[in-house]
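Apart from one protein chain that is not included, each protein chain of the complex appears where it belongs.
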Amino acid sequence: MNPLNQTAAEVLQRLCEQKPLILNLTNNVVQSITANMLLAVGGVPVMLTHSEEIRDLLHSCANGMLVNVGTLNEQQAATMKTAVQDAAKAGIPWVLDPVAVGLLKFRTQVCNELLNSPPAMIRGNASEIIALAGAQGALCRGVESSEDSAAALPAAKTLALKTGAAILVTGETDYITDGTHTITCTNGHEIMTRVTGVGCAMGGLCAACLTVANSALEAAVATAAILGLAGERAAAQHPHPGTFAAALLDELNALTPEKVESCSKLKIII
Amino acid sequence: MNPLNQTAAEVLQRLCEQKPLILNLTNNVVQSITANMLLAVGGVPVMLTHSEEIRDLLHSCANGMLVNVGTLNEQQAATMKTAVQDAAKAGIPWVLDPVAVGLLKFRTQVCNELLNSPPAMIRGNASEIIALAGAQGALCRGVESSEDSAAALPAAKTLALKTGAAILVTGETDYITDGTHTITCTNGHEIMTRVTGVGCAMGGLCAACLTVANSALEAAVATAAILGLAGERAAAQHPHPGTFAAALLDELNALTPEKVESCSKLKIII
Partner (left out) sequence: MNPLNQTAAEVLQRLCEQKPLILNLTNNVVQSITANMLLAVGGVPVMLTHSEEIRDLLHSCANGMLVNVGTLNEQQAATMKTAVQDAAKAGIPWVLDPVAVGLLKFRTQVCNELLNSPPAMIRGNASEIIALAGAQGALCRGVESSEDSAAALPAAKTLALKTGAAILVTGETDYITDGTHTITCTNGHEIMTRVTGVGCAMGGLCAACLTVANSALEAAVATAAILGLAGERAAAQHPHPGTFAAALLDELNALTPEKVESCSKLKIII
């Protein structure tokens, strides 16, 4: 029995039991799918835009937070900078999704500032992780990566050691590293990239898993396996993106720890 | 024959005939489902953000308005304060959805100010209605209520008498009161709480029903029965939230006054 699979299964089990409340500061396009994916695994999603309300929630009932810079403007950037400081004060772990960092200057600067209040996890595609690590790589094309996820592994390790965060590089193979240990996940299906917001909503799941896992590394591993597995199962019946999107939520909702334990494709690499 | 059921059926019939135009000032997460639920019952949804345009619409073709404070910021709060005054001048009835009031200070103040231009209806969960009535109750956990809907009935009556609005407290049993008469609705299904925006979009339906019903109380009763019934019928075939969400819109669209008359579960309580 693969102990990583068991870890992922336990995380799913605890999500359903503990129902973590996740504050999502995310982009305009993916608000609905982010909330629905969290609800599907038993989480409680909350979206806020007002800095004082964010602070109130972080100091009352929030368990985790997602910060995604997809449609960043000046006001949101200011709100996010305050929010990550408040999260640090309140002891709430947060996940950074540095959408299109490296391609666009404003958000690249903002994300580098956000790192001053270190996230527990960073989720991005290869181009984004390479750019955020300060390495030189091919720029992404919009929100798509121009690099294979494997190419980002050295940058991911650097970024993990620099920030203390677990790094989840998504791609055909997902790479997860804390700088010392590295794990791959090969669950998932290509059609997941053809529904807007699946990647961004994954950041919300990361934040939820963070609140119940033993470490950020385990949370990243569990998220990759859980979402990847739901995606595979939905894709098996639904080859087109409209009905696939609905089936993905259904499969996330129907997923059991037993299935995660038997079907996750997780491997430690050296 | 239950006369309440007949009332709900007539409201649905008139929605389809009159196709009211509803202006929705609502949160970032639920814009799409709010519009789609209104379209499904024959309504015409409009979303605007500019105060002058809101005024133009209220004085031209709007029939009703929803104000939902889910992702409130300073600018939206100012826009909403102006909008409810303009609605009063234009004689347009409006619905307040005080999302997470009581838990978060900023929106609690804003909602209390909005009540100066009284809404025709207020829709909330038990925690929100208790908080808005100024009573002492358990705080909600994010957007979830910590209280059973029955526990909010005294607060709902107080709030109804204070504001003149009909109050719709949603929960496993919905309570509807104008302070004098109280009605329960037991249509609905638990899965409706696991699709983001169903509750918020209900506020849009409330506004639509307001424009065609004989009273705000009747509009609230009809909305609870119509949406609850569509939810039950969708849940009977779709136990998971992704396909349920699509089926809910289908069932709303397919619902007939005859079905509403025969299947609504409405009761007057003392």
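The letters A and B name the chains in turn, as written, and every chain counts its residues from 1.
The rule is short, and it goes like this: contacts are C-beta pairs under 8 Å (C-beta built on N, C-alpha and C of every residue); 3 or more make two chains touch, one makes a residue touch a chain.
On a predicted model such as this, the values are computed, not experimentally measured, just so you know.
Participant: Taking the full complex into account, find the residue in A:L96, A:A245 or A:L266 that is in contact with the omitted chain.
Facilitator: For the chain that is not drawn, the touching residue is A:A245.
Participant: Considering the complete complex, identify which of B:V44, B:A90 or B:C263 is in touch with the unshown chain.
Facilitator: Answer from the full complex: B:V44 touches the omitted chain.
Participant: Looking at B:C61, B:A236 or B:I269, which makes contact with the chain not pictured?
Facilitator: Answer from the full complex: B:C61 touches the omitted chain.
Participant: Contacts of chain B with the missing chain: which residues?
Facilitator: 21, 28, 31-32, 35-36, 39-40, 44-50, 52-53, 56-57, 60-61, 75, 245-251, 253-254
Participant: Can you list, in ascending order, the chain A residues touching the missing chain?
Facilitator: Touching the chain left out of view, chain A contributes residues 27-30, 32-33, 70-74, 100, 103-107, 139, 141-144, 194-197, 240-243, 245-246.
Keep this in mind: only the chains that are shown with their structure count from here on.
Participant: How many angstrom lie between the CA centroids of chain A and chain B, rounded to a whole number?
Facilitator: Taking the average C-alpha coordinate of chain A and of chain B, the gap between them is 33 Å.
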